[in-house]
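For this view, one protein chain was removed and the others were kept in their places.
Take a look at chain A:
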């Protein structure tokens, strides 16, 4: 199928997929099926040229643009092998401690449960708590305390259980 014949939302999805660091994405919805994969030995055809089982709807409503994958999985570079990144949900100032002078929420080597508080992101005195999406061990803190971080930037590397 020619690239230009794909509905726009589908092409956007492929672009997001390529950027996401995800290895494989499988969507099934009614009689529409899509597999995107970077795995060389996958039994399927290469990602972008895989034909849907039936023609996708011609006028996919815009509101159905695929949600971006979770930020944590967008950052694959520079992470210790086998760890996952906990990323900033938005731009802001990174604080490792609940208040100045207090001990950091977490230290390298510490065991954490899913949902554990890891840090604060501050925007104009509004503080957002970032929590771990996985249970595991903190392998690295990737940002200096009080530095500005951007949306999607990796903050912690966690080795999941």
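The rule we apply is simple: contacts are C-beta pairs under 8 Å (C-beta built on N, C-alpha and C of every residue); 3 or more make two chains touch, one makes a residue touch a chain; residues count from 1.
Keep this in mind: contacts and distances are computed from a predicted model.
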One chain is missing here; what is its name in UniProt, given the choices "biotin carboxylase", "Peptide/nickel transport system permease protein", "ABC transporter ATP-binding protein" or "Aminomethyltransferase"? "biotin carboxylase"
Among A:27, A:91, A:108 or A:160, which residue is in contact with the omitted chain in the full complex? A:91
At which residues does chain A meet the chain that is not included here? 3-4, 8-9, 11-12, 15, 59, 62, 65, 68, 71, 89-93, 122-124, 126, 148, 150-153
